[in-house]
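Complex shown without one protein chain; remaining protein chains in place.
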Amino acid sequence: MGLETIFGKSWATSKMEYVINWARKFSFFDYPFVTACCGMEFMSTFASTYDIARFGAEFPRFSPRQADVLFVVGTVNQKLAPVLRMTYEQMVEPKWVLSFGACATSGGFYDNYAVVDGIDKIIPVDVYIPGCPPRPKAVLDALIKLQEHVQREKLIK
Amino acid sequence: MKIMELAGIIKEKFEKSILSSSVFYDNETIVIRKEDVFDVIKFLKDEQSFDFLMDVTAVDYKGYPDRNDETRFEIVYNLFSYKNNKRLIIKTLVDEKDLTVNSITSLYHSADWHEREVYDMFGIKFINHPNLKRILMYDEFVGHPLRKDYPFKKRQPRINLRDVGKNEEEE
Partner (left out) sequence: MSLENNITKLEDGRLVLNMGPSHPAMHGIVRIILTVEGERVVNSEVEIGYLHRGFEKTCENSNYNQIIPYTDRLNYVSPFINEVGFVMAVEKMMGVELPERAKYIRVIMSEISRMTDHLTCIAANAMELGAFTPYFYLINARELLYQSGDMASGGRVTPNYFRIGGTSFDLTPDFIEFTKNALKKVDSYLSDTRKLLERNRIFYDRLKDTGKITREDAVSYGFTGPLIRSVGIDYDVRKYSPYLVYDRFDFEIPVADGGDNYARFLVRMEEINQSRKIIEQALLQLPDGPIDVDDYSVRLPQKDEVYGSIEGLISHFKLTFEGPKTPKGEIYFAVEGANGELGYYIVSDGTHKPWRVKVRPPCFPVTGALPRLINGGYIADIVATFGQINMIGGELER
């Protein structure tokens, strides 16, 4: 029972929260922070074979101020760490972070003096993608996971 | 031209400068005195047409079996002659007490970055280098990572890193 019964099929009722989250999850504007090898699979994912446009996230904004998903693609070392934090801080809310590949997630197999072992030591992360580098299908899977995550979010925290 | 001939030519020109010469896995190597690095390479470039400087690197021999620590570092210049299709490795020994060697930036443009990398990774200073500063590491970094006494996993973060163990909402 709802307004549909009174006004016919030209109406739909929903929760405000649901609609806003629904709109957000299908219109990600992502900022690719591409550093290393994973960038190659990132390119593949964005090209026509795998076609990330099907999920509404095909349009990279190359300014963090216009983006709402930060893709951290590849290894982040100590020299780059301040740059990544600065990029993250420039993004406006709401924002999500996707850690692309083993290096961004945990430093990967670069356990040495130069590399930060996981970008979650620098910024908070929402979705981790395993793989070195992850295959495009894994990236799409992670994107769907992120969409589910966004759909579950509360507007008022 | 065989390695012995080339070594002979250099020997004629620069007395006492050649310490040894050898061929190892097709790599012809000549070890020269540190003082003569610039002159010998200039001679090789101008008169033996070694026009490419492919690489400059260093090796830290601290703790290498059967080798004394006095000549701890070796600098390796990798020359290539396009005309003669010939490769030559020039090496020189650098003492830990005096970590300087003449720069060859005025001979080859490519030496600029290669020497900066050697300085960054090993702390060997190049005299007359126009812009000798760190290239791969950041300025705050203390020490030279490729030296054998630098610990493999000693990190020097530039910014304060988050403590991931804690739950954020509880903070």
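To keep things simple, chains are lettered A and B as they appear, and every chain counts its residues starting from 1.
Definition applied: a residue touches a chain if its C-beta (ideal position, glycine included) is under 8 Å from a C-beta of that chain, and two chains touch if they have at least 3 such contacts.
Everything quoted here is computed from the prediction, not taken from an experiment.
Of the options A:Ala12, A:Ala47 or A:Ile144, the residue whose C-beta touches the omitted chain is A:Ala47.
Within subunit B, the residues in touch with the undisplayed chain are 24-25, 27, 51-55, 57, 59-61, 64-65, 76, 78, 82, 85, 87, 89, 108-110, 112-114, 121, 134-138, 145-146, 150, 152. Residues touching the missing chain, restricted to subunit A, are 33-37, 39-41, 43-44, 47-49, 62-63, 74-75, 77, 79-80, 83, 87, 109-110, 112-115, 132-133, 135 (touch as defined at the top).
The rule is short, and it goes like this: only the chains that are shown with their structure count from here on.
The mean-CA centres of subunit A and subunit B are about 43 angstrom from one another, to the nearest whole unit. Those residues of subunit A that touch subunit B in the complex are listed here as 78-79, 81-82, 85, 111-114, 116, 118, 120-124.
Interface residues of subunit B, counted against subunit A in their complex, comprise 137-138, 145, 150-159, 161-162, 164, 168.
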